[in-house]
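One protein chain is absent from this view; the other protein chains keep their places.
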Amino acid sequence: MLAVEELTTDYGPVRAVDHVSLEVPPGSVTAVLGANGAGKTSLLRTITGLVRPSAGRVTFDGEDITRLAVEEIVRRGIAHVPEGRGVITELTVAENLRLGGLWRGREAAPKEEIYELFPRLEERADHPASSLSGGERQMLSIGRALVARPRALLLDEPSLGLAPRLVAQIMSLVRRLADTLDLAVLLVEQNARSALSISQRGIVLNLGRVVADVSAAELAADERLRHAYLGF
Amino acid sequence: MTKFIDLTLNGISTGAIYAAVALALVLIWRATRIVNFAQGAMLMVTTFIAYAVINATGSYVLGFVVALASGFVLGAVIERVLIRPVEGGPPLNAVIITLGLYTLLVAAAGMIWGNTPKSFPAAFSIRGYEVGGTRLLFAPNDTFIVVVVIAVALGLALLFRATTLGLQLRAAAFKPEVARLLGVRVGRMFTLGWALAAVAGSLAGILVAPSIFVGPNNFDPILISGFVAAVIGGLDSPPGAVVGGLLLGLALSYVSGYEGSSLVPLAALVILVLVLMVRPTGLFSATKERRV
Partner (left out) sequence: MTVADTQPKDGLEKTGVWAALARSTVLRSLLLLVIAGVVLLVISTYVSAYHDLQIATGAYYFAALAGLTVLAGCSGQISLGNGALMAVGAYTVALLIGNEGWALIPALVASAVVTAAVGWPVGAAASRLRGPYLAGATLAFAVGLPALADKFPATFGGENGLIINPPVPPASLGFNFPLERWEAWIACGGALVVMFVLYNLMHSGFGRSMAAVRDDEIAASLCGLRVGRTQTVAFVISAACAGLGGGLLCVVLQLAQPGAFPLQLSLSLLTGVVLGGLGSLVGAIWGAALLVLLPNWTNDLANSFSLSTKVSANLPLAIYGLVLIAAILVWPSGIQGGVRALGRWLKNRWAR
């Protein structure tokens, strides 16, 4: 269970995250939605420690991880697939995957498991990651996150720049992973419609503040909210 | 004809030394995006330490090992204490810190060992090989220099390409933030990178010491040549550093032989400017120039 309490992040005079509280239960997908600049990415970056919060707490399975270094937070079992995929283009596909599981040691998932999920990656295993298309890179960065057998998965705009059919595939994959691996998934998306279709819960951010925290079904049905913040 | 052969062989030998310094600069640049202007001073200090050890114990081998080991420690300490605070900040800060460190190390060496240059023993004979009656300008010690530098370069290449540690080092160098998100202890990787680079630098120092006399300022030209070699090969390419070093060694050897040794620093400058004008990213670099 990943929990965030009154989390506040400032970039100098700009408040990007404003007293945000939320919970991400295991085995479910929680969507964080909102317009550009609403603070969604900043929220994820604060949770994983890339940015230090000015106030508030982040706890994972009861442990306060707010002040830990990024590497230590990740080693608690939280995987973060960053905005733009974060694929290391100078390394090969196989090296990227191996890198993901190094800290896990022997308990890391064998690469065959990942190749089963993403056969395309096995084909390109020894090619540099720079040769992958956008969709393939998304598969690689998700696969890389899974190698470490995480218990929480943070995804930052996985649909960015991808064709609709690919987006649907990836979204249904994320839902499947949450169900079968009992992952606590926090999904940041601008594509609210596809995100809500696989989520149990929907949270809407505006100017860094939570303006809605309801079940995904309720959110999808609430026309006012949808028009105001989600664009459909 | 003999002169040309002599100059070529000499160029290979000095080129190996430039390659080692270039390798040190490239490793640090790749890891922390900093040009270590203190590299020459650092390898000067480790060479002095080796000098002290050799004088005290009479063993070259011990001195050699101590030079490399002290380089490792020095590089690690400097990164952790002085460089960590300026990593990721404006480049000017890192430039000034390394220059300040250079000044401090030169002064400290002067205070401890004095400013009079001292002679340093070579590992092997410096009497050139005799081939068909003529004595070449290439001696057993030069063979040692070339072999050791190539061995170390290959060793480092093996470390980076074929080991888990090397994978982490490369990941931390290419994309530190992403590496952090994968659980890599990036800070430790930076420290290790500096330590390994300093070992390469110390190697250059102890190999070049017999021919230049050891003094606090005597290693400055080596830094410049190492920098030019690194730029020729591409600041982020270790194989480029080796090739760049050899090419520069040959070029400067010819200049020195045919035009006189006083022109060498100027020749290095001209070569540097030419490379920067024609192909700024170097011969082997993978990165492209930034174009709008």
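Lettered A and B in written order, each chain numbered from 1.
Following the convention adopted for this analysis, contacts are C-beta pairs under 8 Å (C-beta built on N, C-alpha and C of every residue); 3 or more make two chains touch, one makes a residue touch a chain.
A quick note: this is a predicted structure, and the numbers were derived from the prediction, not measured.
Asks: Among the chains included here, which ones are touched by the excluded chain in the whole complex?
Replies: Per the touch rule above, the missing chain touches B.
Asks: Of B:A69, B:L136 or B:I224, which residue touches the hidden chain?
Replies: Considering all chains, including the one not shown, the answer is B:I224.
Asks: Quick one: which of B:T2, B:N115 or B:T163 touches the chain that's been left out?
Replies: Only one of B:T2, B:N115 or B:T163 touches the chain omitted from view, namely B:N115.
Asks: Just one of B:A56, B:V73, B:L165 or B:L266 touches the chain that is missing; which is it?
Replies: B:L266
Asks: What is the set of chain B residues that contact the non-displayed chain in the whole complex?
Replies: For chain B, the residues touching the absent chain are 29, 34-35, 37, 82, 85-86, 91-97, 99-108, 110-112, 114-115, 216, 220-221, 224, 227-228, 231, 235, 260, 262-266, 268-269, 272-273, 276-277, 280, 292.
Throughout what follows, only the chains that are shown with their structure count from here on.
Asks: Once you find the CA centre of chain A and the CA centre of chain B, what distance in Å lies between them?
Replies: Using C-alpha averages as centres, the distance is 43 Å.
Asks: Show me the residue ranges of chain A that touch chain B in the complex, using the header's touch definition.
Replies: 48, 50, 69-71, 74-75, 79-80, 82, 86-91, 95, 98-100, 102-104, 144, 148
Asks: Please give the residue numbers of chain B that touch chain A in the complex, ascending.
Replies: Touching chain A: residues 164, 167-168, 170-171, 174-175, 177-186, 286 of chain B.
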